[in-house]
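For this depiction, one protein chain was excluded, whereas all remaining protein chains were kept in their positions.
By written order: A, B, C and D. Residues from 1 in each chain.
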Amino acid sequence: MAEAVVTVDGWSALHDTRHFDWTSWKSISEDERNKAIKEFEELIKQWETVEENKEGSHSIFKVVGNKADLMFIFLRETMDELEEIKTAINKSVLGDFLIPAYSYVSIIEMTMHDPMKAGDDRELSPYVKERLRPIMPKWEHACFYPMARRREPEANWFTIDKEERTKLLYEHGMTGRKYAGKVKEIITGSIGLDEWEWGVTLFAHDPLQFKKIVYEMRFDEVTTKYAEFGDFIMGNYLAADELAGYLALS
Amino acid sequence: MAEAVVTVDGWSALHDTRHFDWTSWKSISEDERNKAIKEFEELIKQWETVEENKEGSHSIFKVVGNKADLMFIFLRETMDELEEIKTAINKSVLGDFLIPAYSYVSIIEMTMHDPMKAGDDRELSPYVKERLRPIMPKWEHACFYPMARRREPEANWFTIDKEERTKLLYEHGMTGRKYAGKVKEIITGSIGLDEWEWGVTLFAHDPLQFKKIVYEMRFDEVTTKYAEFGDFIMGNYLAADELAGYLALS
Amino acid sequence: MAEAVVTVDGWSALHDTRHFDWTSWKSISEDERNKAIKEFEELIKQWETVEENKEGSHSIFKVVGNKADLMFIFLRETMDELEEIKTAINKSVLGDFLIPAYSYVSIIEMTMHDPMKAGDDRELSPYVKERLRPIMPKWEHACFYPMARRREPEANWFTIDKEERTKLLYEHGMTGRKYAGKVKEIITGSIGLDEWEWGVTLFAHDPLQFKKIVYEMRFDEVTTKYAEFGDFIMGNYLAADELAGYLALS
Amino acid sequence: MAEAVVTVDGWSALHDTRHFDWTSWKSISEDERNKAIKEFEELIKQWETVEENKEGSHSIFKVVGNKADLMFIFLRETMDELEEIKTAINKSVLGDFLIPAYSYVSIIEMTMHDPMKAGDDRELSPYVKERLRPIMPKWEHACFYPMARRREPEANWFTIDKEERTKLLYEHGMTGRKYAGKVKEIITGSIGLDEWEWGVTLFAHDPLQFKKIVYEMRFDEVTTKYAEFGDFIMGNYLAADELAGYLALS
Partner (left out) sequence: MAEAVVTVDGWSALHDTRHFDWTSWKSISEDERNKAIKEFEELIKQWETVEENKEGSHSIFKVVGNKADLMFIFLRETMDELEEIKTAINKSVLGDFLIPAYSYVSIIEMTMHDPMKAGDDRELSPYVKERLRPIMPKWEHACFYPMARRREPEANWFTIDKEERTKLLYEHGMTGRKYAGKVKEIITGSIGLDEWEWGVTLFAHDPLQFKKIVYEMRFDEVTTKYAEFGDFIMGNYLAADELAGYLALS
């Protein structure tokens, strides 16, 4: 039996995607629309206060394609807060037009032993502490996808030696480092919480870099042999002060 | 042909998840909402009486993410009661807003021969009797997932020796014991009743423990080699006296 | 090439599950509801006449869980009658509230050569004739699931010798016999008619017996090696004179 | 690399299934219903003219079970006509009640070299020409299913020798011949057009023959080793002059 991985864990994460019901939105008056937007901007201000206090982080993205119209990402200390945020959105007037679509529940996770720095104990590092409770970069694009490791007879991630796992993750990390400054990532663990084993959230100034990094990493042995991927969803950053413009009808 | 497992069985279980139709809920008057809540609180009181009489148990959870808004778990002596409860919810006024989502039907199950205590006959043990008809702990969080055992040529759970099965389950049990006091579990069998072979319901004070235990168990041989998992759904406990607050609109 | 199975075939079967639209049901008047129930009771009476004449059989079950609210099972001499029944339900007033969900189309089937009685020709047996056109037992619970046999390189049901197939089915039959008096079953073939290869409909006084028999059979070689299962749906018998009570609001 | 199959191709095919919205149908007046039926009968007459001119063929079936209520099959010289027919149905008044469900797009296809007659060139045969542009038999029942050939390491249809392919298809054809007069089939190719590689449309006087032929063929090596099947949908023939009766409300 292979040695189990010990993790250090940070904020809980909710990726919450929504279809926007434009038809109903058009059917209410401009006045009602303005009130709905103002109320929602108040909600966002509360989230901004949390972020300023470094007690959480959030971002909103306009999704490309029809999987959703908006993707909210929330990081919070507790799952209670994440459920409360979802319900607050649903109770708001704008919530009537934000039809729930795909979501993902996970917790920011790092392995205790850093494959990139043998011997370090992550839990004690200030750098790690910050990565476990990160303020998300307000970069122009984000991409989310869930993934799992294979448990097949010919390729069983959970039975290989810790040394082998560390080596494969080290190589993977070296590929990732080539994209420093171009792509930032947050890894969240979802075993026991949602459908896949991990969630990956990438941020970039140029969405082409999502394709570049994930394609290059597909040649890493840890991926070619052991990775399974869920669906990918990609969006463009929506700043709080752009919300009214996004929702404006000509 | 391997020896078939003999089980001892307890209460029947219904995991019943629901989307809440907030848009319609907002469209009725506050008075109507209050009546609907009161009527539903009466239903809950009936369930509480059943629980006080140790003739069943129930819990309600606020689901994190968009898979559902509420998850009800009911344990009852008969499948008849479980169907009646579902229908009573649907007939209630609040039922108009509780849109049915994923559900799971199963029966609390233990193997006759305890892998942790060779030679014991579970059926006679008072401890086992209580675990077959348990009052669910009112802990802060619950997680449910269905699972199955593989029947592949290279890994066929149903063809390996009883001794091997017992050994693997013993190891698995030893991993579980590390979480004593942190995680409680109820195992239900659903072969012949629902889509997967078993349901696992976990309870914890801290939802991080769901990730910790399921991740650590993923390295147990019984999992690496033989387990297949369905989707995971996680929620936060909703006490009866918190229902009105949950449903309140500002 | 293995020798193809020759079957003897009986009545056609329709398993028709429905969600009940309680919200709309509540929105019509009690008078309209009563009329709808009476009209539907007339439909049921027609089905009862068919059953009394041994020209078909039917049963209605209250489904446990959210996959459906009601499951109708119809056995008829022709597929024409099955389509007419479905359409008659849809044309009825109650049909507006019986929202179509999962269904299954198949034909009662037995292999010509009984694996339990070498040498017998089933077609000539009065016992077999009755089993091909059975009046369903009005037992308290029913369970339906579709299944298929594997056609994989390591386990291909359709390439093994007829003798091997007969032996495996004999063992399987022996497991089934242990449940005589507890579980009755109807096997229907659906190759060329619906998504899986066979449908299995089980009847029991105690739903725990569904779990017991299907679990025990999972250890039979014919299952461990060759079986694939679809979803399981379980319900509680609803007699015609209980329909009004089931649909009554308070 | 195995030699690619050369096909001869005929009419394009659209299998278009629809749920019928009986609830809305009941909500309009009998007069409106009659107008809708008459308008649709005009549409059917246009299709009949096409068929009389041997420029296409069509059939309508009442589907058994809840996958759909009606299945339309259209054969036409061009994909343009098939899209126009779909849109004409949708623009008609009856189209408001014919809710689109599963569909399939393909082209009637035969291999250039007939596995049943070595050396023949199909393209020149008048028999083949007629089979590529067939008037569908107005038999009582039809069954449609899509299928594909495996491309697995142990069984890769697209890498085996042309001789082996021809031999396997010859055996398959011999099984089919046993059903002459009982089952007619139209094979359509959908590689590059729809989800699977081929569509199979069977016609029979007795739907039991669908089960018989597909079951017997399942033992052919070309099936046991190389075939994957999609879902099956079965229906009963609806003649044009039966449409009004089908749609009549008591």
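One rule holds in what follows: a contact is a pair of C-beta atoms (placed from the backbone, for glycine too) under 8 Å apart; a residue touches a chain by one contact, two chains touch by 3 or more.
A quick note: this is a predicted structure, and the numbers were derived from the prediction, not measured.
From the options D:35, D:86 or D:133, the residue with contact to the unseen chain in the full assembly is D:86. Contact with the chain not shown here comes from a single listed residue; of D:105, D:142 or D:234, that residue is D:105. Only one residue from A:60, A:186 or A:202 touches the chain missing from this view: A:202. Taking the complete complex into account, residues 1-5, 7, 9, 12, 14, 16-17, 79-80, 82-83, 86-87, 90-91, 95-96, 100-105, 107, 109, 151, 153, 156, 158-159, 189-195 of chain D touch the chain not shown. Across the interface with the omitted chain, chain A contributes residues 19-20, 22-23, 26, 62-67, 69, 140-141, 143, 145, 152, 154-155, 171, 202, 207-208, 210-216, 218-221, 223-225, 227, 231-232, 234-236, 246, 249-250.
What we mean here is this: only the chains that are shown with their structure count from here on.
Touching chain A and chain D together: no chain. Because chain A and chain B share one sequence, their contact can be compared position by position; here under half of the interface residue numbers appear on both sides. For this pair, chain A with chain C, the centres built from the Cα atoms lie 45 Å apart.
Put simply, the C-alpha centre of chain C and that of chain D have 28 angstrom between them.
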